[in-house]
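One protein chain is absent from this view; the other protein chains keep their places.
After this line comes chain A, so read on.
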Amino acid sequence: MDPQAHIPAPQLLPLGMDAYLVRFSAAFTEPANRAALAFAAEAADLAGVTEVLPALTSTMVRFEGARAPARDALQTLIDSRDWLALPPTSPTRIWTLPLSFDGADAPGLASAAQQAGVSETEAVTQILAATPRVLAIGFAPGQPYMGLLPQIWDFPRQTGLTSVPAGALVAAIRQLVLFANASPTGWVQVARTSFRPFSPGSSDPTPLRAGDEIRFARVSASELESLAQQPLGGAKREDLA
């Protein structure tokens, strides 16, 4: 049993000597994710705050100066509303990322479809129909955690690690992650994109933001090759007013 499970969220916990973690839930929930993002946006404007880092269900807030006033300001912000009751927000930016499900671009598609209990064709249809949001950016630069997929995608990460290439789209626990670089992972690769979430030479090296909506457009493996030469790997971004 999680010994913290009985403690009512949100929790305000020290993280090192110069930061606090505000935890809205120990396990992933969409309300806790919305709370983490919304809280980060407001905490960034508090006096003395130097950095905010919204994660899946928690937000880190770094500050300069003494701990006590920072803690008090954060507690006041926590108490200012019911963060776990925030309604879903509309996205302000919508990305369309090209995806290839062909052969070597989707080595784990069959396994994912089997775990989800659907055909590969249906698995592809569900990914293309999904409009996941970027739940958090992290682990590696620019790398998005996206979700949530339909309930049938709630299968676990593998305990054994496999290597995936840059641009791999991987699935598990109703989420998708897009790898910036080749990496070992316990997630299963269902597709590949020519978009790179981290491009150090560009003016915006990590173009995705938490809260962005993601859509996918199917292309062939050869089309994906040629899209790789285009800006943003052929990804399109629409900004809503």
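Definition applied: a residue touches a chain if its C-beta (ideal position, glycine included) is under 8 Å from a C-beta of that chain, and two chains touch if they have at least 3 such contacts; residues count from 1.
Keep this in mind: contacts and distances are computed from a predicted model.
One subunit of the complex is not drawn; among "Acetolactate synthase small subunit", "Lactate utilization protein B", "Urea amidolyase" or "Tripartite tricarboxylate transporter TctB family protein", its UniProt record names it "Urea amidolyase". Among A:Trp95, A:Phe198 or A:Phe216, the one in contact with the hidden chain is A:Phe198.
The residue touching the chain not shown here, chosen from A:Ala73, A:Ile137 or A:Leu169, is A:Ile137.
In the complete assembly, the contact with the undisplayed chain comes from A:Ser58, out of A:Ser58, A:Ser100, A:Gln115 or A:Thr185. Contact between chain A and the absent chain runs through residues 2-4, 11, 13-17, 19, 21, 23, 25-28, 32, 40, 50-60, 62, 67, 136-143, 180-181, 198, 200, 205-206, 210.
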